[in-house]
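First the structure, which I've put down as structure tokens, then a few questions once you've had a look.
With one protein chain withheld, the remaining protein chains of the complex are depicted in position.
This part shows chain A:
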Amino acid sequence: MTRYGGLGRTRPKKLTSKASIPVVRESDIDAIDDDIQSSLQQIETGVEKAEESEIHLQRAINATAQGKVNEAHIPTPETILSNLQYDELYPPIFSQPATYIRFSSTVEDCCGCPYNMTEEDDVFLKIMNEKRDPSAGRCTEDIFEEVMNFFEETAQIKQPYASIDNPPVLSFAEMQDMMDATLEDPMKIFAKEIYEHWKSRRMAVQNNPLVPQLKFETGQDTDDSDPFVCFRRREVRQIRKTRGRDAQSAEKLRRLRKELEDARELVALVRQREVARREMLSVERQLFKQRCEVKEMKRKLNIKDDDEDLINQKPKKRVLDMPPQRPNAPQLRMPLKAGQGAEDLQLLEDVQAEKENEILRDIKQNITKHIKWNEGYVDHTRAPLSPSPERIFDVAAFRPAFTAQLPTPPSSESSGEMDTSLDVTSPLFSRDKLTSHTMELHDEPHRMPSFRRRVGRGGRLMIDRRNMGPRKVDMDPFKADRFKFDQEDSDEEPDYDTDAYSIQIMQHRAITMAKAREQAAVAAQAHAQAQAQAAQAQRRLLEQNGQHQGSTGSNLGPSAVSVSET
């Protein structure tokens, strides 16, 4: 850098890898700068430091730097053509498949018997075969190798540490144990003889394997410094925790992706279905329109036939004239022949009504049956199957105070009481219960509680109600008892207040007030008319009384309750 200072230059701009650099030819720029450039940066070669200085390498580097690439030559030892009979050893057996080769057999799979005969073995085998009775068969090279290999392998198995502790050569007896399992019968014949040969050869190499082996670790201290020891096992590398976590989260992401993919596919399929459906609908609509035209035409031309062409041949697939309803075959004919169509329609209604009735009958039967079962018993369980008779109220509650899950079939008691134990709003509330309940209500329409919602001043929301049953009904006696001293439960407190709005109580109040007024009037009139005309007074009084009562009764009507909703 000081060089630049010396030349009165500023330090060169920093070069970032993203910066676009103009490409120019040498002739486009001045050559002046060259000197500085060459020593601009020292680039590491990547060669081992100690070898960087090697003469041939330096020469080659300098040659390439000067552009004399051909001189960049590093001498290496010569290779020469071998005088081996290559063609005999490597027969031309390879034929290239049309597709790329896929191959997974190992060297062991492809090399046959791992033991290979040496010249020494050849000599022995020849002598052995000559000595043998020709009728008894000869030992082939392959068999010989198999047997030798067996000895080698057995020795390896039985004396795995032969190279360290120098045990004596394995005896033939020891070999025989293993022999039965591994060697085939024709080989066993020769085993004994070959064993002697094998033994002598093993002795010659201090009981080391006959085929030179690579040196693997033995667990001894000398391993590390022994240059012949190779292919060590890796010490188990501690798997970094972050890695594991990475793998885990990757796995999670993969799963998530798959799930999303599945969902997407589902949606796509649904869309496909709906598109198909829309198409179908439009086609059917078109069909219907055209049929209408056909019908019109038929009428005009007065063609009378069985009108088969106006209905679909498959009865299930009908033109949808009324979108959501299940199209019925008779309905199609409706516009055609009014009488018949009406009949058909009637029929359907009848069927439906009958079904309804059947269900209701069934339910009623069940209810009565249930009551019969429980006759003479008083069910005092928490949520009794059939409520005890004294708690029967004829007025439906405004609001169930609690909802209890009934493990037993719903109570068959046909009273408003049910609402206290069942969640009316729940969709689970069975249909037949509702019907029976409505029926009960229909019996006494004036008893039905009714509500009116209205918006008051300042946007207050008011709910007016009438015919409210006494609140006490809401309370299970056990629970009421439980809450008796529970001051915190302010929600439950108004239970008692609402009594004041009970019709009965209000009536009572009205009557007592009326009575008081009546009494006052009686007293005043008694003063005025005194003892005279007692009978007349008595009659008039009776009339007055009746008027009063009537007016108070009408006043009783709607009792307004303002419920401020939050």
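Note that a residue touches a chain if its C-beta (ideal position, glycine included) is under 8 Å from a C-beta of that chain, and two chains touch if they have at least 3 such contacts; residues count from 1.
We adopt the following convention: contacts and distances are computed from a predicted model.
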| item | value |
| --- | --- |
| Absent chain [UniProt protein name; select from "Large ribosomal subunit protein uL15m", "serine C-palmitoyltransferase", "Leucine carboxyl methyltransferase 1" or "Histone acetyltransferase ESA1"] | "Histone acetyltransferase ESA1" |
| Chain not shown: contacting residue from A:201, A:215 or A:466 | A:215 |
| Listed residues A:15, A:136 or A:455, member touching the removed chain | A:15 |
| Touch list for chain A against the chain that is not drawn | 10, 12-13, 15, 17-27, 29-30, 33-34, 36-38, 40-57, 60-61, 64-65, 67, 69, 72, 74-82, 84, 86, 89-96, 100-108, 110-113, 116-119, 121-122, 141, 145, 211-215, 221-222, 224-234, 236-237, 239, 243, 247 |
